[in-house]
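Before we start, here is the structure in question, set down as structure tokens.
Left out: one protein chain. Kept in place: all the others.
By letter and in written order, the chains are A and B; residue numbering begins at 1 in each of them.
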Amino acid sequence: MRDHRLDPQPGELIDRSETVSFTWNGRRLEGLEGDTIASALAANGVRVLSRSFKLHRRRGLLTATYHDPNAMVQVGDEPNVRAAHLNVSEGMEVSAQNVWPALSFDVKAANQLVSRLLPPGFYYKTFMAPRRLWPWYQRVLGRFVAGGVVNPEHQGGEYDHRFAHPDVLVAGSGPTGMAASLAAAEAGASVILVEEEPALGGHIRFGDDSDLGALADLRAAIEGQPLIEVMTDAVVAGRYDHNWVSVVQRDMAHVEERLVLARVKTLVVAAGTLERPYVFRGNDLPGVMLSTAVRRLINLYAVKPGDRAVVLTANQSGDAAITDLERAGVEIAAVLDARTGETVVEATGRKGVKTVVDSNGRRIDADLLVTAIGWTTPTALLNMAGDRPVYHSGAARFLPSSLPTNVLAAGGMVGDGTTDQLVEHGTAVGHEAAVRAEAVKATWRGGAPEATPRDIKGLDVEDHPELYRSTTHGFVDFSEDVTSEDLFSAAAEGYDSMELAKRYTTAGMGPVQGKVEAVNALAVHGEAVGTSLLETSTTTWRPPYAPIRLGTLAGQYHDPVRYSPIHPWHESHNARPLIAGQWIRPDHYGDPQAEVGAVRSSVGIIDVSPLGKIDLRGADVPRLLEFVYVNKWSKLEIGKVRYGMMCAEDGVIMDDGVTGRLSPDRYMMSTTSGGAGVVWNWLDDWLQTSFPEWDVKMTAVSDGYASINVAGPNSRELVSRLTDIDLDPHQFGYMEVRTGTVARIADCFLWRIGFTGELSYEIHVPANHGLEVWESLLEEGQDLEVRPFGVEAQRIMRLEKGHFIVGQDTDGLTQGFGFGIDWAIKMDKPDFSGKPELAWQKQRGDYPRLVAVQTDDPSIVPPEASQIIDREAGIVGRITSSRMSPTLDRSVCLAQVAHNRAAAGEKLDIRLPNGTTVPATVMEHLAHFDPEGTRLRV
Amino acid sequence: MLTSILKGHDSVSDLTLTDLGKTPKWRLFGDHATGDLAWSISPGEWTVLGDRPDGDVVDLTSVRAMFRLTGVDAPRLLAKICALDLGDDVFPDKAAARTLVGNVATELVRDDHDGVRSYLILPSRSFGRHMHDVIRDAGGEFGLG
Partner (left out) sequence: MLVIICPNCGPRNDNEFSFGGEVIPRPSVDTDPATWRRYLYMRTNTSGWQSERWFHVSGCRRFLNIERHNVTNEIRMVTDVGGNNDA
């Protein structure tokens, strides 16, 4: 194979002293350090990089950039790698995609022979019917899916995020972007300069000697400017509200990719222009390249792109390419100057370009056809800032129309110019960006901005011919294999709107996402429907500008997880974890039924630290309690606790718990574990927005106390061994609270409540000592056979006892009445949250009732959410909780039942998931076990 | 030029992360506070470290975990897990905020030691292990072991 490497070029990125060995489809090749995969392949004379998506046509380099639709390859187990962007490295295994069995002989290339039979919409139309064949269609089509091979065993890599707060962020580091960064920094602004390619400079990297001189000067100035942070091989993926800008950094030392989330005061978009391909028959043959692609190959990688070239030029880039090609020793077979009306009609050849037919009918032998017919403005970030770019026929591209004050467009985004003119424009824009950033910061400090935004004079536009399609048909979208003929036939079928035609033909929907093809598609579609769409349309680019890996979006994501101070003990004692919101709790320690037995017969302890605890102080705490609970609170004595239920303003039950009065002006409210945050916020809402004059000082102290419920007939005996508090039932009765020491730990409070239905003391101990107290209880209770129990045992016991759980036995429509505590809802209070709705609920009377239900067959446990059905009335209720009760040795349920089916003794039919129905009976009491509550009040 | 401050940073870091969970901490209600270190996030409420202050006080010692992160790279590490601008002009020494750190609402106080950047990080106690994991992961590239 002949070496296509040129003699050293002044701006080359390669290191000729470092050879890099890699494989291409299993064949060993050599490149140089600094080569991209594509340039290394080109240096080895490889012209065909891929097969196309639908027709499996041979494809070679087109744009030689990240966005080259033909240069996506498989690297190792990673598919769709951008070969013209990623540098080749030692040992890299590169292979072509979309080939079977091989790049040179591809069976599916037969698609080309039947391409007439694969018009747009072919798949939609052909595989619609019959429906029963879809599974088979799916299998066959799956083999034709484009792209590389995903390795499901791939281990993935590390990704992370970083927040940034630059005054100015400049997207693009051509002469404009570099000058803008320097001017902003000189005005005192902190700057992030983002460049998609691995080095600063943009197009002047492949410019002439004076460009290279300017590049060296700008780079040196940036190097010496501490206020500029440079991010190369990084891309601004999106711009969102208030200049929230995301940047993906690709070449990182510690991670595969990093997502930078930047709050930018002024965004400068200096993204330059993208060169646009020309549409003509054979425009996708290997050897048809854009002028910037050959200039990149020659100047950056010292690769000779062909031997004999035809150049179609409409602008200075084409002219410069001629100079570069001549210097590289490429024979110029013909120059077609579009400014004089010449153009290309067709390129022919089998494995690549062999002959070019021009508009004069000449047939020119050539292996390279270079086109320079115009530009696309990458307006993505401007679109995301709300701009609707307008078409400028002189420039043959879209230019920005109006931008918010915190976004500025510069350089090629707004016009054309020499390097000096671009630097001058960038300097003016950069300075203004710094001034505007300072104004933003002034308003953030609460002051008034010192300056008003100033308009920066734009750049002139270099007029050149509008060239989109020749007299023949060719490819518009290379990645989706959509031709101009397809767009014409879509128009003929009635898809006369670009938005519809785009979706029908999939033009612009491939991996390049319109960067190469969108404007051509618009022009061709306009031609097909007979109007100039360019004049009346705009281009819309949505984030992200370039693909982002899912790992990058996730970063080092940590889902916040909460642990009780006793968690280390649970972990070392075989607790099965239960994920309860953010908390990890012990579900059980191996045998929840035995845990129930231990509590019912002697004593058990459970870690209930996640319970919400809110410290309330101040003279108006009783007023607050009166308002947020449905029951009475005005006369809560010191040392007493009371159960309370909270309803929202729509009367729906939102939480419940007990609140105790610890001292004359100190109350402790408890909430459910899941409701802790909601209730805390809700109390703040009432206090701040409705009752700001009330004297209430609230502190959320949930995490400050480890909470341990000691339950069972021997709980008094166990707790008495560890506390200085008098536990005599006449001194410390049911629903009372005391403060004191437990296991020599001061500042504990204990309340006697009974969620499990047993005598129990809930000990709240300063969290830093929670583990000590837990271990002391187990130690001291050995002779009582004390046993830890988990959430599951607690749920069984509370169900046996008929205590409901908000959110389990209630739902988003469950209002206060009907849950066994109607007596507590005090409608004679002047005002409380939800009062009107509760009054109307009571009046209606037709609300569902919570009842205890037992199946006639005690061995059947109807799953929770099983429906209760009636032959005539349909669904009349549902099971909200169900368990096998080890205490009663039978199944027990709670259910929400229609009001007219809720009477004790009522027979119900429960529909099981397997479709069978089982008979059940409504019980007299909510409690299946100890309805009189004698066990609690001992 | 800063070549992307977090990129390829290979210097041996002197970052340290210390657990100060047992330090006495107090919520003081009032218009002003004195103490070793005190800050106010919300009008009329202070967090005070050290001895119990006089006045209307709730003990926060067990309510909050507390870590101290010290070292020149501390702000770079925090920039990976906290969206707050930690620049000197916005968040100078002794500045305090309550904000999201590692996706958890957390009090954050800058408390430099001998001119070296140092931050106190006070999440709710139950998030302590989570916060420790988040800081350690973010600190890997700075040599925080």
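Note that in this section contacts are C-beta pairs under 8 Å (C-beta built on N, C-alpha and C of every residue); 3 or more make two chains touch, one makes a residue touch a chain.
What you are looking at is a predicted structure, and each value in this text was computed from that prediction instead of being measured.
Annotation: of A:155, A:452 or A:689, A:689 touches the absent chain (contact as defined above).
Among A:7, A:153 or A:241, the one in contact with the hidden chain is A:241. Residue in contact with the omitted chain (choice from A:446, A:530, A:845 or A:874): A:446. By the touch rule set out above, chain B reaches the unshown chain at residues 41-43, 83-85, 90, 97-100, 105.
Within the entire complex, the positions of chain A that touch the omitted partner chain are 240-242, 244, 261, 263, 443-446, 649-650, 681, 684-685, 688-690, 692, 830-831, 835-837, 840.
The definition used in the following text is that only the chains that are shown with their structure count from here on.
The geometric centre of chain A is 27 Å away from that of chain B, both derived from CA atoms.
Contact residues of chain A toward chain B in the complex are 160-165, 190, 222-226, 228-231, 234, 249, 252-255, 258, 261, 263, 556, 558-565, 567, 583, 609-610, 615, 617, 697, 699-705, 747, 766-769.
Listed in rising order, the residues of chain B touching chain A in the complex are 1-10, 21-22, 27, 29, 56, 58-64, 79-80, 82-85, 87, 90, 102-104, 124-130, 133-134, 137-138, 140-141.
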